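Here's the structure we're looking at; comments come further down.
Of the protein chains in this complex, one is absent; all others appear in place.
Chain IDs A, B and C follow the sequence of writing; residue 1 opens each chain.
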């Protein structure tokens, strides 16, 4: 099963978390490619994917304009409808708005006809309400979150497999 | 395939639109039951459903507290995780906040582990970005919207059938 | 008292509504300048303003990436903190997401330290919950809304005057 993670990263943190989600997906047997929105993204590959997770840094309490721009201008080159969609964000602070950043992307994925999925609170701890979040200015939260990001990738891949098979 | 529509209605309009969505679902062969959050909801039936659409009137530019209360307090009696989830709203005005009302419910459905789906812009006209909306104080919009609500029910049921089969 | 309306427009509709809001502001004695985010915006003028209203077309059920980009990248050249802030949107359909488009901007204005104001439901009809909305694919809604946009400009200017005087 093919999956992708598409992100915008400024400092490298969102990129790092994208790679960790991809690792979680691979743990359960998925083929995964990770793309920055500034990469040349392989349309054939993305079109064959069962699911895509989008990632953004949190800016001004929402998703970065560059990921929004990609979804508005560039996503039309890809076939997203019907695929499983998810989101994640990095941020500095708990009060930074990471949840709004994720929801902002998920709302656009709905418009693209995707099936939105986070797992929510259904797998027990850690609850991942709308998507995983890593905070780099709250103690050791950024490092500690990596396990959750990997788990999110795994849960997401298992759901995609359950829905769409190999 | 079993589906449900669960709504809160104050004036009867949200109830009417819930019934129209159910009709759209039945048009494509689904078994559907429509429940107010104030009804005694059959848990066996809901638990066997492949998908559930939630409806709310728009109050203060968001979903009514009663549907939020049901999702927070009462939904634990039902098995929602993994099912297809959708939302709709009624409102008076275009600037009333119906979209925020829908998103507010969809965010909670994510936490319940549902797969969120609206169809978005992928079927052409009418685009149904986050869910259908009917405005009762804008010309003939309320009556004119009924066709869209029926179509939404149909699209939602077809997606549930595609994902989960009979 | 100086006010500004700053917008992004693609088809000209958001620009037209920006001008109508400005007219409403002028009706109650304000000096107003209207800028596209693609204009050379006079920083001296904007910095002297008591309030600024931001406008966007609704794209994928949220604000257009260009207005978000402006707020993230370019707004730092202006002094926005402490000023009155408001928002409006144009859209095609009631279910298009205009309310999310407005809220998305207002959330960023909070981060800039602005005082957010819409008037809400407090002046009686028309209620303008988060900001005025014009729908161009719903009967005569676009034309009919112009009166509301003018009224919004007037209410916004009166509040700015009440708070900050001439």
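Basically, contacts are C-beta pairs under 8 Å (C-beta built on N, C-alpha and C of every residue); 3 or more make two chains touch, one makes a residue touch a chain.
Fair warning: this is a prediction, and the values are worked out from it, not measured in the lab.
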Worksheet entry | Contact partner of the left-out chain, one of B:30, B:50 or B:100 | B:100
Worksheet entry | Absent-chain contact - pick from A:22, A:53, A:114 or A:133 | A:133
Fill in: Option from B:53, B:71 or B:89 whose C-beta touches the chain left out
B:71
Practice prompt. Over the whole complex, note the residues of subunit A touching the chain we left out.
Written response: 60-61, 91-100, 103, 121, 126-135, 138-141, 145, 148
Fill in: Those residues of subunit C which, in the complete complex, touch the missing chain
81-82, 84, 103, 106-107, 110-123, 127, 129-130, 159, 163
Discussion item. Considering the whole complex, not just the chains shown, which residues of subunit B touch the missing one?
Written reply: 59-62, 64-65, 68-69, 71-73, 97, 100, 104, 107-108, 110-112
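What we mean here is this: only the chains that are shown with their structure count from here on.
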Discussion item. If more than half of the interface residue numbers appear on both sides, call it same; otherwise different. Which is it for subunit B and subunit C?
Written reply: same
Fill in: Equivalent-chain rotation between subunit B and subunit A, CA atoms, steps of 5 degrees
180
Worksheet item: Counting in whole Å, what is the centre-to-centre distance of subunit B and subunit C, each centre being its mean C-alpha position?
Response: 31
Worksheet item: When you check subunit B against every other chain, which residues touch at least two of them?
Response: 103, 121, 127, 129-130
